[in-house]
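Structure incoming, see below.
The complex appears here without one of its protein chains, the remainder shown in place.
After this line comes chain A, so read on.
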Amino acid sequence: MRRRPALRPYLLVLPALLLTCGILYPFALGLYYTLFDFSAAKPQPDLVRLHNYGTLLSQDAFWNSAWVTVLYAVGAAGAETVLGVAVALLLHRSSPVGRVLEKILILPLMIAPVIAAIIWKLMLQPSVGVVNHLLRPFGLGGVQWTDTPAGALLSSIAVDVWVYTPFVAVLALAGLRSLPGSPFEAAAVDGAGRWYTLRRLTLPMLWPYVLVAVIFRFMDSLKVFDIIYALTEGGPGDSTMVLQIRAYLEAIRFQRYSFGISYTIVLWAVVYLAAMVLVRRLGRIQRGAAEVSG
């Protein structure tokens, strides 16, 4: 079967590759556009080479966006990891309550993030939203959730956490169920306590599985768009102005095409590099884990 280094595998991959090129072409085109001052105001653009990137990197707006994006990604991925692993551990105990709840765990994950953001936007309305209504008996009825800078960032992270915690939980639960039993039996024989077993055995063995989810969540949060678009549109001020929202405003709303695209190119470069480093490290960690447990 493998004797003939045939053309066949290439032919089989070719259609998928062609479709991929259909995407690579606009990407290359975008990269090309950023070398010009292409905008609605300037339909006959001049070649400006790297000027767009120079302007970008010298603007406070860009660095603010970069900072907000990192805060959002670290906050969302971090909270989802902690909460997701906790939920998975609780479900793994498999009480009757847990078995029922497990079946509906993935529900928020199947709701489009933009729809989830709309739902939360309605719930977080300061005067008529249900969240403040429920908080009113505790004297907290007037919280301006999405109208203060810190509140807006925390609210959007909360929506991300609501949508994607099940993703981490589902993968962590699958990981927990595929862990070998013998180390735990040995620990039980040695009289190890629950907390000790969790910290020294369960979590370290689970980590390679959870890492897949963490990487996915971190990379995805770096390029968040829909949740912020529907919830705050980047405001108030620039407090939730993540890179993709800024790029959208520049390119589509203000029709400064080249400048908007250069935002996304910088983001793309960061995400791509991070993906390469993380995926490589993930491979090493998983191979290491396989050697230890098998």
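Points worth noting:
One rule holds for everything that comes next: a contact is a pair of C-beta atoms (placed from the backbone, for glycine too) under 8 Å apart; a residue touches a chain by one contact, two chains touch by 3 or more; residues count from 1.
The working rule: contacts and distances are computed from a predicted model.
The listed choices are "Biotin-independent malonate decarboxylase subunit gamma", "Carbohydrate ABC transporter permease", "Hpr(Ser) kinase/phosphatase" or "Lactate utilization protein C"; the UniProt protein name belonging to the chain that is not shown reads "Carbohydrate ABC transporter permease".
The hidden chain makes contact, of the residues A:L101, A:L140, A:A186 or A:L203, with A:L101.
When the missing chain is restored to the complex, the residue among A:V48, A:L135 or A:M219 that touches it is A:M219. Considering the full assembly, A:M123 is the residue among A:M123, A:L154 or A:L201 that touches the omitted chain.
Listed here are the chain A residues that touch the chain not shown: 1-2, 5, 8-10, 12-13, 15-20, 22-23, 26-27, 29-30, 33, 83, 86-87, 90-91, 93, 95, 97-98, 101, 103-116, 118-123, 128, 130, 133, 162, 165-167, 170-171, 174-175, 177-178, 191-194, 196, 209, 212-213, 216, 219-220, 223, 225-226, 229-230, 243-244, 247-248, 251-252, 257, 260-261, 263-265, 267-268, 271-272, 275, 279.
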